[in-house]
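A single protein chain has been omitted from the complex, and every remaining protein chain is retained in its original position.
This part shows chain A:
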Amino acid sequence: MKRKVTQMRIGAGMLALAVLATSLTACASSGATSIVDKAKNDKKLVVGIKIDQPGWGLKKPDGTYAGFDVDVARYVAKALGVPESGITFKEAQSANREPFIQQGQVDMVVATYSITDERKKKISFAGPYLVTGQDILVRADDSSIADVESLKDKKVCGAQGSSSPKRLADKFGAEWESKNLTQQQGYGACLPLLQNKQVDAISTDATILAGFATQFPGQFKLIGKPFSTEKYGIGLKQDDKAGRDAVNNAIEAMFKDGTWRKAVDANLGEFGKFFSSPPSVERY
C-alpha cells in the first residue's frame, strides 16, 4: 500500500513537470504568434473585458456576459474563426489592461479602452470601434446644467482611478476639487448620490454614463455635449500587425453589415441616439 502511494507521488510529480514544461514552451511560442494564427489553430481566444460596466461589459448573476464590448468581442472572434463557445472572458480592470496583453494573459482587450499614445508604447490598438467623450449626467428634472461650464458651482461625482474627475479638477482648480468633487469607488456608487441630491452631476465618458442611466429609465438625462474625445479600441500585442489588420477588417465589416448599429441600440436603449454613426478605423 505504501509503495503504491509513493508511486502515485512520483506520478503526480512527473505530471506537474510535464505541465510546467508545456506551459513554458507555450509561453515561449505565444510571444511570436499572431492572434490570427492562434484563432485559426486553437479555435479559442481569451478576451479581457470589464465585468462591472452596464451596457458595455457586465457579468450577469447567471454567469453570462452582456454589453456592447461583449458583442464586439464576439463579432471579431467569429470573424477570426472562433465560435462563441471558444471565447473565454476574463475580467480586465483599468489598471491591469496593458500588463494583461503584454504578458499574454489575454489575446485581446475590449474594455472601454481608450486609444492613447502613452498606451501605444506598450501595446497596439485596432479600431476605434466607437468614439465618445466626457459628458455630464444629471437628474431628469434638473435644467440648471447646460454644459461643462455650469459645473463650476455644482457638486460632481467621479470614480477613483478614472481620468475624468482629474480633467475637471485641472479645469476648475484645487479648491473646486476639494469642495465640489467627490470620488467614489466606481461610477455605480455615484448614482445613489445623484438620486439623493448629494451631488448634482456625474461626469465621465458618455458611454459609461449611458450604460448606467439605461438601468433607471426616465430618472437621468445626458447633456450630450462631450468636451473631450475618447476613441475606444481593441488592445492587441504591440508587434502583431497581422492581427491588427485582421481585427480592423472585422470591425469594418461590423460597421457595414449593420451589426454595429443593432448592438448600440440593443445595449444603450434611449441613449443609443448619442452614438449616431460608427467612426472610421485608423490603421497603422
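In the analysis below, contacts are C-beta pairs under 8 Å (C-beta built on N, C-alpha and C of every residue); 3 or more make two chains touch, one makes a residue touch a chain; residues count from 1.
Here, contacts and distances are computed from a predicted model.
Asks: Out of "KipI antagonist", "Glutamate ABC transporter permease", "Putative DNA modification/repair radical SAM protein" or "Quaternary amine transport ATP-binding protein", which one is the UniProt protein name for the chain not included here?
Replies: Options "KipI antagonist", "Glutamate ABC transporter permease", "Putative DNA modification/repair radical SAM protein" or "Quaternary amine transport ATP-binding protein" considered; the missing chain's recorded name is "Glutamate ABC transporter permease".
Asks: Looking at A:Thr33, A:Gln105, A:Ser150 or A:Gln183, which makes contact with the chain not pictured?
Replies: A:Gln183
Asks: Out of A:Gln53, A:Ser124, A:Ser162 or A:Ser203, which touches the unshown chain?
Replies: Only one of A:Gln53, A:Ser124, A:Ser162 or A:Ser203 touches the chain omitted from view, namely A:Ser162.
Asks: Decide which residue listed in A:Asn41, A:Gln198 or A:Gln219 touches the omitted chain of the complex.
Replies: Within the whole complex, the residue contacting the unshown chain is A:Gln198.
Asks: Among A:Asp71, A:Glu98, A:Asp135 or A:Asp240, single out the residue that touches the unshown chain.
Replies: Going through A:Asp71, A:Glu98, A:Asp135 or A:Asp240 one by one, A:Glu98 is the residue touching the chain not shown.
Asks: Residue-wise, where is chain A in contact with the chain that is not depicted?
Replies: Within chain A, the residues that touch the unshown chain are 94-95, 98, 118-119, 122, 155, 160-163, 166, 178-185, 192-193, 196, 198-199.
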